[in-house]
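The complex appears here without one of its protein chains, the remainder shown in place.
Letters are used for the chains, namely A and B, taken in the order the chains are written, and counting of residues starts over at 1 for each.
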Amino acid sequence: MEKVNPTNANGTSLNPEKETVIEARELTKRFGDFIATNAITLDVYRGEIFGFLGANGAGKTTAMRMLCGLSVPTSGTAIIAGYDVYRQRELIKKHIGYMSQKFSLYDDLTVRENIQFFGGIYGLTNAQIKDKSQELIARLGLEKEAARLVGTLPLGWKQKLAFSVAILHDPRIVFLDEPTGGVDPVTRRQFWDLIYTAADNGVTVFVTTHYMDEAEYCNRISIMVDGRIEALDEPQRLKEQFSAESMEEVFYTLARGARRSD
Amino acid sequence: MIELNELTKTYGKEKKVAVDRVSFSVSRGELFGLIGPDGAGKTSIFRILTTLLLPDGGTAAVDGHDIVKDYRAIRNTVGYMPGKFSLYQDLTVRENLNFFATVFGTTIEENYDLIKDIYVQIERFSDRRAGKLSGGMKQKLALCCALIHKPTVLFLDEPTTGVDPVSRREFWDMLKRLKEQAITILVSTPYMDEATRCDRIALIQAGQILAIDTPGNITASYGDTLLAVKASNMHILLKALSAYSGTLNSYAFGEYAHVALRNNQSEALEQWLLDAGIEGLQIRSAQVTVEDVFIKLLGNRATV
Partner (left out) sequence: MKRFATFLRKEFAHVLRDRKTLLILFGMPIVQILIFGFALTNEVTNARIVIVDQSNDPMTRKIIDRLEASRYFDIGETVSDPALIEPSFRSGKTKLVVVFPSGFEQRLAHENTAQVQVLADASDPNTATTLTNYVSFVLQDFQQELSLTTAVPYNIRPEVRMLYNPQLKGVHNFVPGVMALVLMLVCVMMTAVSIVREKEMGTMEILLVSPFQPLMVMVSKAVPYLLLSIINVITILLLSVFVLHLPVNGSVPLLMAESILFIITCLTIGIFISVKTDSQQVAMLISLMGMMLPTILFSGFMFPVENMPIPLQVISNIVPAKWYYIIVKAVMIKGLGFQDIWKETLILACITLFMMVMSLKNFKIRLT
């Protein structure tokens, strides 16, 4: 996979000086005595596909919520897409995209209506929405389904549509929370094709997943255990570091000793 | 122990086919995996076998009892763990266990040996409310509750979905040990890598069975040459592979890309890729996994 220095499809460097789109330092979130996220520090660069791994309860969701501007950290700093996570949360939300397994689109609205709705929310003009809507529908091959209620679509199509809608407004960063859960292997790969294409176009992809093979598709990954980041590097380097054959082994080695689970 | 014969189920006015003439059988004491993505029909099959749904066609029997005529007998003896660990959130671990034991006319003590290995892992939470447990713990509790009455057959519908890899591995270790107690287990899962832990598996997609056999036989029957290719840039590599004329199918597979070739010409491929400017190229033969077989069987079917 790509080296730390992000490159576009031709292999030329996008930015000689790596442009950071996410910069977190000692970011912490406490709930009373309980420290959900414990002083995490990380940088994510433009156009990177960053895998954010961890067992359930390790603090991934809490951390992501802070990075999305959805919750205020207890301490530490973070700059997301150039905006401060304490004072400019609304601006953060405007410049990022988000998609999770639990919620992505409205089941009782049609494909087109969903695109129109989210386009409107992101502040796109009607003309822009119309163009993007057509382009998106064509790209996914959903011409015959455009007037169907999203709830009637098979899961795979829903996921792909949700991702496309999440990047409708060309955000700097798109956060994906376990986007490929339960989908068949072919659709999963098609989904990752979409991710690759987005990354090629300069969108930074921040994704969490339980599929260890997907960890390999990322430029770099981090693994959270008990609220802390215990590893952060390219998949290949991590395997060397832990003398492991696969990412699953790396994960298992790190997560096995975890005291916390949810 | 479990027999399905041309089982069919349709939903709604449009008669959408969820289960399409499915037939297979599970022997006593076997650990059988139903492998397939969401919407493949796994849950429908489980609900039919546990007598919660009536099929629209075909027949099935569990431990000799017909699912339609003898449903009472089945309900009195099988263990069932539906998707998403439904337990009573307000009751504690111990209370949940006690409840299900009593419902089946037994006590925790009577069959404690059966669940001991699993229970000790959650024992220290025995007074905590089930709603406050982590996903992995809930899963273990649900398994205990399904086992507490010493069923002859255990139906586990996607017990590892949404749970992290570590807990998933532990869960399958537990299932392995249960097998030693001669309990017949039918498990469904969307995770292809779990297929190898079953005695036999059935691959299912869109209501249809794609293959039934032992994991070993299934991977052995792959047929085509499968290579694992590595390069500095996965995305570029994938594009190149799909452009190559000898490619039957190519896709990402973790660190490597897997490519199924029309003929056994790996050197030709290597040369072609080098000519295309692929950097950091490494090619070796790939070990076929269930996922590879699944992808092949899906073929050019419209992905749903």
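Observations, loosely collected:
In the analysis below, contacts are C-beta pairs under 8 Å (C-beta built on N, C-alpha and C of every residue); 3 or more make two chains touch, one makes a residue touch a chain.
Computed from a prediction, not measured in an experiment: that's the story for all the values here.
Of the candidate positions B:L4, B:V26, B:A60 or B:L87, contact with the hidden chain is made by B:L87. Not every partner is drawn; the one left out touches chain A at residues 106, 108-109, 113, 116-117, 120-121, 123. Although one chain is hidden here, its contacts on chain B can still be listed: residues 47, 50-54, 74-76, 78, 80, 82-84, 86-89, 100, 103-105, 145.
Operating definition for what follows: only the chains that are shown with their structure count from here on.
Distance between chain centres (mean CA atoms), chain A to chain B: 27 Å. Residues 1-3, 7, 9, 11, 54-57, 154-157, 181-187, 189-190, 192-193, 196, 199-200, 210, 212-213, 215-217, 235-236, 246-248, 251-252, 255-256, 258, 261-262 of chain A are the ones touching chain B in the complex. Across the interface of their complex, chain A is touched by residues 36-40, 133-137, 161-167, 169, 190, 192, 205, 232-236, 238, 251-255, 279, 291, 294-295, 298, 303-304 of chain B.
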